[in-house]
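Presented below is the structure to which this report refers.
The complex appears here minus one protein chain, its other protein chains still in place.
Up next is chain A:
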């Protein structure tokens, strides 16, 4: 203990590279965003006006922002729940396969190697109202598919594409978690007369809880920030803002509308929101996790 206390500087030196990276790529831009959120500025930065909380006030009274909030809530829950439950199902199935297990696993992990924008383009082509194979198929079944004018279809499309993209990541972790569960526990439960369903819920699922919790946090971050590329390539937030999530609105207002003040204020709100959400997850859900 005493030996450790003498090296007060060493931990800091060891942490320095990581801290420097965080400072340059997170703290500095975040601080700039906070400052920017209190100004109205022209795009070229030639003149600016300090406006206190006006940018924030405008955001919270804007119908479009509140709508984006609602869209984000629906989208996040659907994608996180969908991506995690499907991945769990596939992982459990893949864990049982003996012949050709390797190829199954490789195929299931594959989508993770696809960039979000590429995934978006892929889905866009399949469902393009004029050229898409799947939309043509749907039309033959009597279902008119045009996500450029039908908000519900557009939402379904971005949810499906985002789930498909994230499922592999979840799959890898669930599979690793499943494989680390001692077979003896499951065998003991089987001897005690528990069926497969019971074994899963009373033995496997609780033992997977650290993995599930980790994935819940990662998936929340994913749906809030990393689905941008998919949305941009499939629907562009449309029609009429039906698939415009909070992060997409930050991008639209900042990079297409050059409204830097409002865009910065929205980033700050988003930062606080995701921070709070993560805090809540750690505070309440982590208690139920059994390590």
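In this text, a residue touches a chain if its C-beta (ideal position, glycine included) is under 8 Å from a C-beta of that chain, and two chains touch if they have at least 3 such contacts; residues count from 1.
Simple rule for what comes next: contacts and distances are computed from a predicted model.
Colleague: Tell me the UniProt name of the left-out chain, picking from "sn-glycerol-3-phosphate-binding periplasmic protein UgpB", "NADH-quinone oxidoreductase subunit L", "Electron transfer flavoprotein subunit alpha/FixB family protein" or "Sulfite reductase (NADPH) hemoprotein beta-component".
Modeller: For the chain not displayed, UniProt's protein name is "sn-glycerol-3-phosphate-binding periplasmic protein UgpB".
Colleague: Among A:26, A:110, A:201 or A:258, single out the residue that touches the unshown chain.
Modeller: Result: among the candidates, A:258 touches the missing chain.
Colleague: Consider the whole complex, including the chain that is not shown, and state which of A:150, A:209 or A:278 touches that chain.
Modeller: Checking each option in A:150, A:209 or A:278, the one touching the absent chain turns out to be A:150.
Colleague: Which residues does chain A use to touch the chain missing from this display?
Modeller: Output for chain A: 40-49, 64, 128-131, 146, 148-151, 236, 238-241, 252-253, 255-259.
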